[in-house]
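I am attaching a structure below and will ask some questions about it afterwards.
The other protein chains are all here in position, but one chain of the complex has been omitted.
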Amino acid sequence: MARAKGSPIAWAVLALLALLVGNVVVTPGFLSVRVQDGHLYGSVVDILRNGAPVMIVALGMTLVIATRGIDLSVGAVAAIAGSVACVSIAGAEDPTSAGAAVVAMTTALALCIVLGLWNGFLVSVLGIQPIIATLVLMTAGRGIAQLVTGGNITTVTNSAFRQLGAGYLLVPVAVLVVAAAILLVWGTTRRTALGTFVESVGINPEASRLAGVRSRTIVFTVYVFSAFCAGLAGLMIASNVSSADANSIGLYLEMDAILAVVIGGTSLAGGRYSLPGTVVGALLIQTLTTTVYTAGIPTQVTLVFKAVVVIAVCLLQSPRARAVLVRRRAPRPLVPEARASGDAPAPSAALPDPLDASGGDAGGPSSSSAHKVAQP
Amino acid sequence: MRGITIGFPGVKALQDVDFRLFPGEVHALMGENGAGKSTLIKALTGVYAVDAGEVRVGGRAVRFAGPGAAQDAGVSTVYQEVNLCPNLTVAENIMLGREPRRFGAVDGRAMRARARTLLERMGLGIDPGSTLGSHPIAVQQLVAIARAVEVDCRVLILDEPTSSLDADEVAELFRVMRGLRDEGVAILFVSHFLDQVYEIADRMTVLRNGRLVGEHLTRDLGRLQLVSAMVGRDLDALEAVEARAHAAGEAAESAPPLLRAERLGRKGSIEPFDLEVRAGEVVGLAGLLGSGRTEMARLLFGADRPDTGRLLLDGQPLRLRSPRSAIAAGIAFSSEDRKGEGIVGDLSVRDNLVLAMQASRGWARPIPRRTADELVEKWVEALDIRPANPDAPVRNLSGGNQQKVLLARWLVTEPRLLVLDEPTRGIDVGAKLQIQKLVADLAAQGMAVVYVSTELEEVVRLAHRVVVLRDRRKVGELEGADVSVGDVMEMIASSGAAGLLAEEAS
Amino acid sequence: GGGDGGSTAASGGDGTITMGFAQVGAESGWRTANTKSVQEAAEEAGIELKFSDAQQKQENQIKAIRSYIQQKVDVIAFSPVVETGWDTVLLEAKRAGIPVILTDRAVDSEDESLYETFLGSDFVEEGKKAGEWLVEEVGSEPTSVVELQGTTGAAPAIDRQEGFAEAVAGSPNIQVVASQTGDFTRTGGKQVMEAFLKSQPDIDVVYAHNDDMGLGAIEAIEAAGKVPGKDIKIITVDAVKDGMQALADGKINFIVECNPLLGDQLMELAEKVVAGEEVEKRVVTEETTFTQEQAVEALPTREY
């Protein structure tokens, strides 16, 4: 939807900027970036680098959500990828060689593709509701990851592997990888018909099927891509600290990713999606986390602070909220309903203004909220 | 209603329209697709906020905050697209919001009983406890009407209630409407069937492009006058279509069959049937509501899988595993359920129009933007799709224009066999003629067409051969230029009698 | 399903002891070592072990204990996820005549008869040891400390914070300038430390509630161009192998041990309890602390 309208992203960007400005007020050097040991160094760089895993997972999640699905397994898949890679490196003949790192990462990503196929199979062939289908892997996946590491934290010292999550080519390598992935997805969905098909399957699966769209293949593809992204994220996380902790890699990653997608203006009911929105959403979430650390917000207050910011951003974004809040200041009272007698005509203020065309649409796939629909 | 103006971003849907509705009359609201009829209705019932103008009920200015408020004020409405809940039962859909209660609890039995009487009043014998979604669109439309009639209303608004009903149902509906009118209810009626309008309406208001053209008593306004008022120009005569259609038919007769169905059937949906379609021929499927036309059409396209029989294309066996394989074989199918199985609402007109073509090319070979725009331009003009904005989400188009987009979606794939299920549903007179002409032209150019319509007239006029169905069984075929509506109905009725006899015998 | 526990369900009559052990989860390497130690010790002692993993959820642990009662095991041992809320289920065990041993964490109950004994570390004490070392190390020099806390609300996090604060309370020159949760993970430790390095101009000491966060902090410090162990001193708790390695390498300055290898002690206690012998109400596991020199020595024999 956001892609169609543009404005919700603008509001998310505004919120992001506001957060950054707030940080500068609290920590004056927040935006400063210097070169340190041949790479950029600063809070903003941290935000980008630490936000990379969420961003890439959110990228895959966006497409899944656009097909009316959801992928809860990304955190577990990330854990599997990280664990497999580290265990593979640790078990290689020369655990410090670049070759071992390449083999390990390839193995891990290949495995992730298999896991994605598995999710796709459950959803599109067996027709299981996505949330439950991916819950299976969410539950079992972390167990598999622990099985791989034997429940221990597997530490590796491999400089090639380190590059992905902790390395720099002036800017963090992880950021470059994510940027490349975003451009790739953006290009592919724009330059091919994939984006249209994904949306069309998400908006009206039956109509798409009758129009000859290979909806099954599309669904498979998005889950495989999502798992692949999750795998990359897992590798980044493991590489960042050169170790695999099957228990903590990608914990709550699914929630963060979904939150990023939703803040970015994509509806969970499927259909229209916005990649730029997702990117902004992911940045917003990471900025929030970094803010908490940097601004010295006490741990007890952290969550309340997060909640308040999230709600504020959403209120800002919601056209109806803006309309209502603006109207509130107007002197005319809000009369919710005109009764049968008709003697108390409600002012038009009770009705949403034309801005409201996007209509939210969280109410399920069939709620094609029409323009200007006023609810009783 | 006075001076009603409503604008959507980019479109002025209504401009300064006055409209009056008196108790005890049936008032037809006429206009082309996209003229603003549905929008006017939604303004009246509070779905849309009006930008200017006022609504008065019983002389008092009102402004309904929403459909609920309108309902409470005695304005009962059937909106154009079926707006019910497919997951609930028929009875629940009819009674939602005003369920009978006993000891504070909803009384299911009373609810079903009340629903059953209402349905019977509409001439509908379905089980009120059955789930709404399991019924075809036509039945759903009747249920929606039953819901509206249930309310003790002063004003009844029906937006194209008859678009998928057959003559029988329409007659039944009119009986109900007349009854209500005689009780003093004011009825607003929208239809693109002129015959129906002339049969039932006392007065009509004509809209064109969101503006009021005029208000007339039905008896003062002849059909041709009405049509030219709606369209703004004169129409060619219908005969031309008919002549052309049959000229093409002669040639087709000698051609070998393009598609053959042998004992094709599906348990619980349609009994095995044989069917031949030749290139350059229009085959009409005729039958009453629920006779199995849609089922037959879906089997031909592979939308449902048959469990007996087989299909032959050019004499070669053809296995249809999915709509996709049918499209690859050159078969196209336009569903009767526009909202549920047709449009992809949030996508633009352009994307909707080229969707099938794009799907058959695969995702990796996108249709170049230029080509897409050319196609869109061509078909928007050919079918007169309005507004002619390829970027508008298709869900914002008026019902008739959505239907045209769907038709165009299939025409751009240049199929060899085109299966059309109710292609003219909700389409105005002018556009209907255009579409019929188009079908005839396509047949003349060698395309095979299977044509389903509730309007027997239309089927008979267009088709070279009419396949008659009854009770989910093919009961016969009528061929030749001189098939009449009467012939078809006779076959339906007689086979019915035969069927009854057979049942009695067994 | 796996395993073949079907026919060998607990009986207690045939002389072998059956123990139900409800573990917290497998949330860290420490915990895994703890589990392994219990399992191996049980095998060695010839005790049949019914193991369950609660995945950090108290309700799962309660369910597990209930199911042990229903299976009529001889003794129940568990590491409580949280200190409170065990009275009901422990009462059920008591009524069923099944003795209970707590490991690793205590429960907060007024009725001490609900369990036989508590075997485990004292987290407050660990925090204290860390603080005391720091007080001695820095003397009267002004020192700013940043603290990497464990998971908010988790008992070790609360106690280690408390113990440390207690120990440094008498030295006004030592200031905890920032404290934030790193969720006991390396990634968390690294991210929090990165932020601290930017918001706090001069940090002298990092106190991390476990080794993993300390290891994460090392990475952040190195990326900032500083030398861990020298420019910024690091104190951690746990003494897992990776931590000891870093200590030996001079990147960490001091580690307080928290010993997960309770298995043998637990089995010993279990046998006594089942036999009806008196046992101490509180058995503290042997724990020590490590400096860099001690680490070099201890490293080769480190098991976990």
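For reference, chains read A, B and C in written order, and residue numbers begin at 1 within each chain.
In this text, a residue touches a chain if its C-beta (ideal position, glycine included) is under 8 Å from a C-beta of that chain, and two chains touch if they have at least 3 such contacts.
Basically, contacts and distances are computed from a predicted model.
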> UniProt protein name for the omitted subunit, picking from "Dihydroorotate dehydrogenase B (NAD(+)), electron transfer subunit", "phosphoenolpyruvate--glycerone phosphotransferase", "Sugar ABC transporter permease YjfF" or "Heme exporter protein C"?
Replying inline: "Sugar ABC transporter permease YjfF"
> So which shown chains sit in contact with the chain we cannot see?
Replying inline: A, B, C
>> Using the touch definition from the top, which of B:5, B:131 or B:218 touches the missing chain?
In response: B:131
> If the hidden chain were put back, which of A:101, A:115, A:137 or A:164 would touch it?
Replying inline: A:137
> Among C:88, C:173 or C:288, which residue is in contact with the omitted chain in the full complex?
Replying inline: C:88
>> Need a quick check: the contact residues on chain C for the chain that isn't drawn.
In response: 1-7, 9, 20, 23, 25-26, 32, 35, 49-53, 55-60, 62-64, 66-68, 70-72, 82-88, 91, 108-110, 151-154, 158
> For chain B, which residues touch the unseen chain?
Replying inline: 47, 66-72, 77, 79, 83-89, 92, 96-97, 99, 101, 104-106, 108, 120, 123-127, 129-131, 133-135, 147, 167-168, 170-171, 193-196, 199, 266-269, 288, 290, 295, 298, 303-304, 337, 340-341, 456-457, 471-472, 485-486, 489, 493, 496
> What is the set of chain A residues that contact the non-displayed chain in the whole complex?
Replying inline: 68, 72, 126-129, 131-133, 135-147, 151, 206, 246, 255, 258-259, 262-263, 267-269, 299-308, 310-311, 314-315, 317-321, 324, 356, 359-360, 362-370, 373, 375-376
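In this text, only the chains that are shown with their structure count from here on.
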> Looking at every pair of chains, which two share the most C-beta contact pairs?
Replying inline: A-B
> Based on the averaged CA atom positions, which chain is farthest from chain B?
Replying inline: C
> When the centre of a chain is set as the mean of its C-alpha atoms, what distance in Å lies between chain A and chain C?
Replying inline: 34
> If you average the CA atoms of chain B and of chain C, how many Å lie between those two points?
Replying inline: 71
> How far is the middle of chain A from the middle of chain B, if each middle is the mean of its Cα atoms, in Å?
Replying inline: 42
>> Two-or-more-chain contact residues of chain B, please, as numbers and ranges.
In response: none
>> If a residue has to touch 2 or more other chains to count, which residues of chain A qualify?
In response: none
> Which of the residues in chain B come into contact with chain A in the complex?
Replying inline: 7-9, 46-49, 57, 60-69, 72-74, 86, 301, 303, 322-324, 326-327, 333, 335, 340-347, 351, 355-356, 358-367, 393, 395-396, 409
> Along chain A, where are the residues that touch chain B in the complex?
Replying inline: 1, 4, 191-194, 196-197, 199-200, 203-204, 206-214, 218, 271-272, 335-340, 342-343, 345-346, 348, 350-352, 354, 357, 366, 368, 370-376
> Tell me, which parts of chain A touch chain C in their complex?
Replying inline: 27, 29-30, 36-37, 41-43, 46, 50, 146, 150-153, 155, 166, 237, 240-243, 245, 247-249, 251, 289-290, 292-296, 298-300, 302
